[in-house]
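Everything below concerns the one structure shown next.
Here the complex is missing a single protein chain, while all its other protein chains stay put.
Each chain gets a letter, A and B, in the order it is written, and its residues are counted from 1.
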Amino acid sequence: MNSRILHIATNTFREAVRDRVLYNLIGFALLMSAAAVLVGQISIQIERLVVINLGLTAVSLFGIVIAIFIGIGLVSKEIDKRTLYTVLSRPVRRWEFIAGKFFGLSGTLVVNTFFMAIGVFAALAYVSHHFESSDVGILVALYFIVLQFVIITALALFFSSFSTPIFSAIFAFWLFVIGSFAQDLRNFAHMTHGLAHWLATGAAYLVPNFSALNVISQVAHGEPVPHRLILLNTAYVLVYSLAVLSGAVLIFERRNLK
Amino acid sequence: MRAIEILGLEKIYNAGFWRRRSKRALRPLTLAVEEGEIFGFLGPNGAGKTTTLKILMGLVFPTSGSARILGMELDDPRMKGQIGFLPEQPYFYDHLTARELLRYYGQLSGVDATQLSHKVDAVLEQVRLSESANVQLRKFSKGMLQRAGIAQAILHDPKVVFLDEPMSGLDPMGRREVRNLIEDLKAKGKTVFFSTHILSDAEALCDRVAIINQGELRGVGAVAELTASVHGKVEIVWHGMSTPAGIRSMGAECHAAGDTMRVILPEENQDAALEALRREHLRVISVVPVRTSLEDYFVAQLGGPAKSEAVSARG
Partner (left out) sequence: MTVARSRQITAVASVILLCSMASAAFLLRSMDETFPSATLQQMLYISSPKLLKRLSLGYDGLVADIYWTRTVQYFGGIHSRGGGTYKLLWPLLNIATQLDPHLIPAYEFGETFLLAKPPQGAGDPYRAIELVQYGTQNNPNNWHLYYDLAFIYYDQKDYLHASEAFLRASQLPNAHPFLKIMAAQMAQHGGDLRTARMMWSAMYETTHDKLIQANAAAHLRAIQVNEEVTALEHLVQAYRDRTGHFPETFSEMVSSGMIRGIPLDPLHHSYRLESGGRVVVSNPDDLPFLDKGLPRGYVPSAAPKLSPES
């Protein structure tokens, strides 16, 4: 059972890489280089701040876009190419397929982020010629960004299991936007009464909490991230992704693949 | 034990926004296929052939009825390890090479790692794709994709092989190759179940066929049995450019070729036609019985002239 999931994951990874997804790294590298050079020349006394802010935001946005673009096609593409039929006619269970796709795309994003991280640190070294002990925080921020990718991947896969690519992309994108304002949604829930309160509270818990995963400006200012937050976020993402994937499995198991 | 056993399999789709319109893709179908047979599943497009295959593969869930393959349930992983499936018009993974594709499928089928490379090479050889083994699939022609598809269906040495329109998109050479492959499979004791709308292929290959139209089974049996039930035909060729009134009134189509005319008529009209020709003093060149084909049976079963998109006698 495990080896099948691994094989599907590996295949997904290979497809993504050969589909030239890693070319986005070139764009990213160009962006970071240009920013670093520009900032280095102007010397505005907040070089580190700008490089870290810009770099981490770019890692986050590039990755979200990739996660959505590849994620929405994970299932629908296999149907179009008829490959899903040949896979499921083998001793592969439908839920194993979903799991394999999930790990494959997540793995791709981790690798992608790894290379981007090198880019960020390189740019940082260029502008400030040294590292500070608080820069360890950048690794934490990157880890949180990867956790964001995990959730988006699960969501894109969930929508892909029953919807067309266009709608999957729209839903996933909007969930990302609303999730970024999750904290505000909960504030709003606190302030309202009656039906609005219940709706807002429900939405606030259903929507993925991306606001807690965004520590970019904190890290840019050199402030440390509490250990407890790291633990809680990790647990939250694991559990939330599990929920979303279970939903995907539930839908996919009963779907007629016409 | 029967290779495939289908009992009352039915599929109704609820279409439309409110799911009110129901469409019967498959009326209760009952069918059995013995081991070692080459079994043809024939019918026009949209008849329900692909639906049946998808139900058997566990891709679509039947509204009612049941089926067993090799005596096992449709979702039994042990059973899935012993079948192979080629879907209609596959594209496969763009960026994999043929070898990588087969390795992937082999891994998913649980082929032993030590034997995998050997089996992949063997099957590539069998479908004559050895030279293109390391070419990416997006560069494959339709025929090559079809052969790759067959390769993945037989790679793990399954007992029953399901092929959905295996000849689709192939040129005559390609079709002959696939025919040979199917015969090879039978020689190895495998059961082959394939769907097609090309009747001549079925005639040549199949031990038995089933004919399905608009979701309903219209006939099952050996080819010889089925064609025997259709009345014979005769072909009459005469010298001249005109058609006697008597023949014209039979409603048969006459073809001109050079300075001769040709017509194919039911056997029972033979005497009346010859009489009509004699009266007009037209010289008869030949009177030859025409072997009834599966197409004749098909047309007879389905009623009326075949629709242009449905049936092609010679492909």
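The definition used in the following text is that a contact is a pair of C-beta atoms (placed from the backbone, for glycine too) under 8 Å apart; a residue touches a chain by one contact, two chains touch by 3 or more.
These numbers were taken from a predicted model, which means no experiment stands behind them.
The residue touching the chain not shown here, chosen from A:L61, A:I118, A:L139 or A:L232, is A:L232.
Annotation for chain A: contacts to the undisplayed chain at residues 95, 181, 183-184, 186-188, 190-191, 205-206, 209, 211-212, 214-215, 217-218, 221, 223, 226, 228-229, 232-233, 235-236, 239-240, 242-243, 246-247, 249-250, 253-254.
Convention: only the chains that are shown with their structure count from here on.
Work out the mean CA point of chain A and of chain B, and you get 47 Å between them.
Contact residues on chain A toward chain B in their complex (touch as defined above): 3-4, 7-8, 11, 14-15, 18-19, 80-83, 85-93, 254, 256-258. By the touch criterion stated above, chain B contacts chain A in their complex at residues 54, 57-61, 77-78, 80-81, 83-96, 100, 104-105, 107-110, 149, 152-153, 162.
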